[in-house]
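Coming up: subunit A.
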Amino acid sequence: MSLVTVLLTLSLAPLMPGVINRSKAVFAGRRGAPLLQPYFDLGRLLQKGVVYSDVSSGMVQLVPVVNVALFLCCILLVPLGSLPALVHFQGDFVLLAYLMGLGRFVTMLGALDTGSSFEGMGASREAFFAALAEPAFFLAMAGLAKMTGALSLTGMLQQITVEHWLHAAPSLLLILVALFLVFLAENARIPVDDPTTHLELTMIHEVMILDHSGPDLAMIEYAAALKIWLMAAIITSVLVPSGSSPLWLPFFLLLMVILGVLVGLVESSMARLRLIRVPQLLIGAGVFAGLALFLEFAQ
Partner candidate 1 sequence: MLTLMSLLLFLLVLTNLTLLGSSRLAFCIRTVAVQGVVLGCIPLIGLHPFTLQHGLLSLSAVVLKGGVFPWLLLRSLRVARVKREVEPFIGFSVSLSIGFFVLIGSVVFASRLPLAGHHNHLIIALAIFTMVTGLLLLISRRKALSMVLGYLVLENGIYCLGAAVADHIPMVVEFGVLLDVWVAVFGMGIAMYQINREFDHTDVDRLTELRG
Partner candidate 2 sequence: MSVVLLLFLLIPLAGIAMAMRVRRGAALFWLSLAVVLLDDLCLLVGMSDLPVCLPITTAGGWFYLDALSGWHLLVMLLVFTASSLFALVYFRADLASDRLSIATARRYNQLWLGSLWTMTLTLLANNIGLMWVGMEATTLVTAFLVSIYPKPAAIEAMWKYLIICSVGIAFAFVGTLLVAAALPSGGAGSQQLFWTQLMTTGGYNHLLLKAAFLFSLVGFGTKAGLAPTHTWLPDAHSQAPGPVSAMFSGFMLNAALYCIMRHGAIVNHALGSDMFTGRLYIFFGLMSIVVSAAFILHQRDIKRLLAYHSVEHLGIITLGLGLGPAGCFAALLHTVNHSLCKSLSFFAAGRLGQLYGSHDMDRIRGALRNAPLWGIALVGSLLALIGVAPFSIFISEYLLVKAAIDRQAIAVIVIFLVGSGVIFVSALGHLIPMAWGEGQMLSKKHCSVSAVIVVTVLLSLLLFLGLFLPVPIRNFLDQAAFLTGGVQ
Partner candidate 3 sequence: MSPLFWLLILPFIGGLAALLDGRSKTRSALWALAGLTGALLSAAKPVFMVLVSGNNIAAALPWSMVAGPLELVLDPLSAFFLLPVVVLGPLFALYGGAYMRHYRQEGHWHGIHWFFYNLLAVGMILVLLTRNGLSFMVAWEVMSLAPFFLVLFHDREKTARHAAWIYLVAGHLGGILLLLFFLLLGTSGHSLDFVTFQPQLLSPGLRHLLFALAFIGFGVKAGILPVHVWLPEAHPAAPSHVSAYMSGVMIKMGIYGILRSIQLLGGPVFAWGMVLVLAGVSSGVLGVLFALAQHDLKRLLAYHSVENIGIILLGLGVGMIGISLGRPVVAVFGLAGGLLHVLNHSIFKGMLFLGAGSIQQQCTSLEIDELGGLKKRMPITALCFLIGSAAICGLPPLNGFISEFLIYFGAFQGQTVASAAAAWPLLLTLAGLALIGGLAAACFVKACGIIFLGSPRSTPAAKAGETGPAMYLPMLVLAAACCGIGLAAPYFFDLVRYPLAVLLPASLSPSPPFVGAVGRLTIISLVGGGVIILSLGTALIRFFLLRQRTVCRQPTWGCGYLYPDAARMQYTASSFARSITLFFDTILHSRVEGAVPGEFFPARIGLHSSTPDPLTRFCFTPLFSGIAKFLGLLRWMQHGRVQLYILYIVATLFLLLTALAGGWL
């Protein structure tokens, strides 16, 4: 049964960017690209050749490989809805966070490998914002752990019951907000980063992979999609009530779509923040999580 998680994730992950872009287009009053556009892109990229900078020294080639491998491993650690993760043990979210960290590490090095100053900028910003996002994530996790008493991701996400909503709704909401902000930052969405602009000076994630092409780019994009999916799954699993009623799966998928739409709404309703403002946003996320903890301890 739990293999479902793997298959679902592998197959549906690229859908998330599709949903987000489509909803953006709709809000902007356009028809927009089809939902399956990301799949087409991946397919087309896979058939192309690749170009490398003659400065690069193999680190570029490492980026797609490691990223894909990492997020395949991450799939094992993340529960979907009321399905437990394939591998879950106390403190597994630390491993999850640091695996993502490893991916970021390699990506940033790959960006510096070509010796182009644009990718340097991207790497620098990525490093900075990620460093600020980490504490927020861990504090949010601490909040969940305190609330449920569980120490594994599966436990924390799935033991959120109606009582929790009745008793500790504010802190739960705060935690969700914090997680959502982290989600936006980690996946380089507006207001932190604008993936659609073509002014390299303002981009973060896109500019880091500027010099990747062909299958490499495809793998990186796919890994990014997996990342969005997994982090979205973490948020939505909080909302899926535990207990194995057969209805959980459609509900879960619905929530994922809603989340995608929400992201789209945010992206079309507000502009990218100035880079100096971004740290304040992330620190804000940390503050929300801390506030949630404070409320819990106050009880």
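The candidates came about this way: all candidates are chains of the complex that A comes from, given by their letters.
One rule holds for everything that comes next: contacts are C-beta pairs under 8 Å (C-beta built on N, C-alpha and C of every residue); 3 or more make two chains touch, one makes a residue touch a chain; residues count from 1.
Just so you know, these numbers come straight off a predicted model, no measurement behind them.
**Q** Which one of these touches subunit A in the complex: 1, 2 or 3?
**A** Result for subunit A: touching candidate is 3.
**Q** Under the definition above, what is the set of subunit A residues touching candidate 3 in their complex?
**A** Residues of subunit A touching candidate 3: 46, 48-59, 61, 64-66, 68-70, 72-73, 76-77, 87, 89-92, 94-95, 97-99, 101-102, 104-105, 108-109, 111-121, 123-125, 127-128, 130-135, 137-139, 141-142, 145-146, 149, 151, 211, 214-216, 219, 275, 279, 286, 290, 293, 297-298.
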